[in-house]
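A single protein chain has been omitted from the complex, and every remaining protein chain is retained in its original position.
Residue numbering begins at 1 within each chain, and the chains themselves are lettered A and B in the order written.
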Amino acid sequence: MQHFAELFIASVLLAGLYAAMAFGLGLIYGVLRIVNLAHGGVIMAGAYAGWWLYETVGLDPYLSLIPVAAAAFLFGVVIYRLLVRRLPRGAAGGVQSLLLLFGVWLILRNIAYLLFTGNDQTLRTSYSTKALSLANASISVNRVAVFFIALAILLFLHLLLRKTYLGKAIRAVAQNPDSCTLVGIPIERIYALTFGIGTALAAAGGLLGATLFPFSPSFGSAELLKSFVVVVLGGLGSIAGTAIAALILAMVEIFSILIPGFPVYLTAAVGFVLLVLVLVLRPGGLFGQRVLG
Amino acid sequence: MTAPILRAEQVAKRFGGLKAVDNVDLQLAEHEILGVIGPNGAGKTTLFSLIAGSIPPTAGTVHLGDRVISGLPAHRAVHAGVVRTHQIVRPFGNLTVLENVMVGAIYGKRGPAGARERAIEVMEFVGLGDRASALPANLTLAGRKRLELARALATEPRVLLLDEVIAGVNPAEAQQMAELIRSVRKSRGLSIIMIEHVMPAVMALSDRVIVLDAGKKISEGKPQEVVRDPKVIAAYLGESAAKAPAEKPA
Partner (left out) sequence: MTVSPREPAAAKPRVPRGPVLPWVSRQALVGLVVVVALAAAWPALLHPSAYQKNLVTLTFLYICTALAWNWLGGYLGQVSFGHSAMFGVGGFVSARILLSVHVPFAWAWIGGGIVAGLYALLWGHPTLRLRGPYFSIATIGVGEASRLVFTYWEWFTGGSSGLSLPIESGLKARLYWWGLGLLAIMVCASYALRKSSLGLGLLAIKSDVEAAADVGISPTFYQDLVLFLSGLAVGVTGAFYASYFSYIEPGDMFGFVQSISFVLMSVIGGVGTIVGPVLGAIVFVVLRESLIASYPQLYLGLYGILLVVIILFEPLGLMGLFFRIGKLTGLVRPQVVAKAAPGGTGAVRE
């Protein structure tokens, strides 16, 4: 039972990270109807950016979240303005945007190889090994911090989407771009900002991930798949749906070690199996197809 | 009425809490043209989707002859003999007009043998004979509606479901389309259910009309009878308008 509680706490903490990583992907898909395959690359870039800032300037990874997210936001806006905007919208753009953003991902990966080699890196701070003890269980400080920061990010997004003019405009564009043009919402600017926000979220997620796991230039591809699983499970842009879906994924992954004889290397496939099950059983996602609800 | 060719019994479709189609009964006689009217959002297109197999019903059954076709996937419903057109036309944009129609001929009831000749025949029938190698994007809206009809006819159905094939085109083209629908029944022996917003066309073409409102069938009968039904007037114009003519004679 003790073991069970520990696993559950671990799942909840991991779910925060997954939710933060996935939300950007869902936001961009919900508004632009494009799967941002560069998402994985930006996650990886965020991890390296945090690591590099810590190694060179000694900036605490949690503080570097702000400059890294800001830089990723700009990067996202530039990618949108320079590349994505030029693709046709709709079904034709679908295939093309997949290939194009996949290309961006490859370029990011190559830059990472050139700058930092293909070796695994870890972000080790003075408090990396510290742990809180909570009723016999010990929980790493980092995991708790990542969880609460992810929660804060999601709360911030919730307020942004619900309470601000920008957020309302984003939700409106997601639901019906044509009528937004009619009422004078600058739709291109909304697209660019959305792409920027989604990219910033990916980088922030990558940085948070880097404080917990080792990473290399190929970091991000498993995370992209996990993000996608969360988006499919939780619906697009619904904060509560994203959170619950992230928790389900994290629990399935973590509790799979309870299965006797379950090989650890198959954990990578767990998310995929979950994805297939959801696609077969509930093609609309667990909570229906709510767009930025 | 002799045994109907198509019979829907208590079909219903719920989307979450919304009853899009609420226990509707419907019968279509051989060679009949049945009009389906109703205000926007009354569930007309959903009803078509239930009959054509695009979506499975929540409850109820649809029979074609003595065969149950509800719950069949769309392509099986086509093979059984029920085919639909779409309100917003959906031609295959990457295929020419002839190829669009050939897809219907090849994958419809009769299979690939002689598909090209059959497609040409249907194309000429709907009046697209001279546009065989055009791409759909280069047709007028009326032309694309004809193409939508041709592609459906090429599958050689017994029952044709037409979703607003007249609405949106100019009066002369509407007249031609109405003529075409008549000749579809006459020379091809089809039974037709048509959703239509253009009232004069429904009145002129339909043998019978059913009226849907909020997913329910609220009236059924000859076109002239149905338009005088207070329930129908209420559905279209609101309660007060329905009462007004009733009060007049009093």
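Basically, a residue touches a chain if its C-beta (ideal position, glycine included) is under 8 Å from a C-beta of that chain, and two chains touch if they have at least 3 such contacts.
Computed from a prediction, not measured in an experiment: that's the story for all the values here.
A.B. asks: Write out, one label after another, the shown chains that touch the chain missing from the document.
C.D. replies: So, spelled out: the chain left out of view touches A, B.
A.B. asks: Tell me which of B:44, B:84, B:158 or B:217 is the one touching the absent chain.
C.D. replies: Answer from the full complex: B:84 touches the omitted chain.
A.B. asks: Among the options A:43, A:104 or A:249, which residue touches the chain absent from this view?
C.D. replies: Answering carefully, the residue with contact to the hidden chain is A:104.
A.B. asks: Give me the chain A residues in contact with the hidden chain, please.
C.D. replies: Counting only chain A, the missing chain is touched by 35, 37, 40, 83, 86-88, 90-92, 94-96, 98-100, 102-111, 113-114, 218, 221-222, 224-225, 228, 232, 263, 265-266, 268-269, 271-272, 275-276, 279-280, 283.
A.B. asks: Need a quick check: the contact residues on chain B for the chain that isn't drawn.
C.D. replies: Touch set of chain B with respect to the missing chain: 52, 54, 73-76, 78-79, 83-84, 86, 88-96, 98-99, 102-104, 106-109, 112, 115-116, 118, 120-121, 123-130, 132-133, 135-137, 141, 144, 151-152, 154-155, 168, 176, 179-180, 183, 187-189.
What we mean here is this: only the chains that are shown with their structure count from here on.
A.B. asks: So how far apart, in whole Å, are chain A and chain B when each is placed at the average of its C-alpha atoms?
C.D. replies: 46
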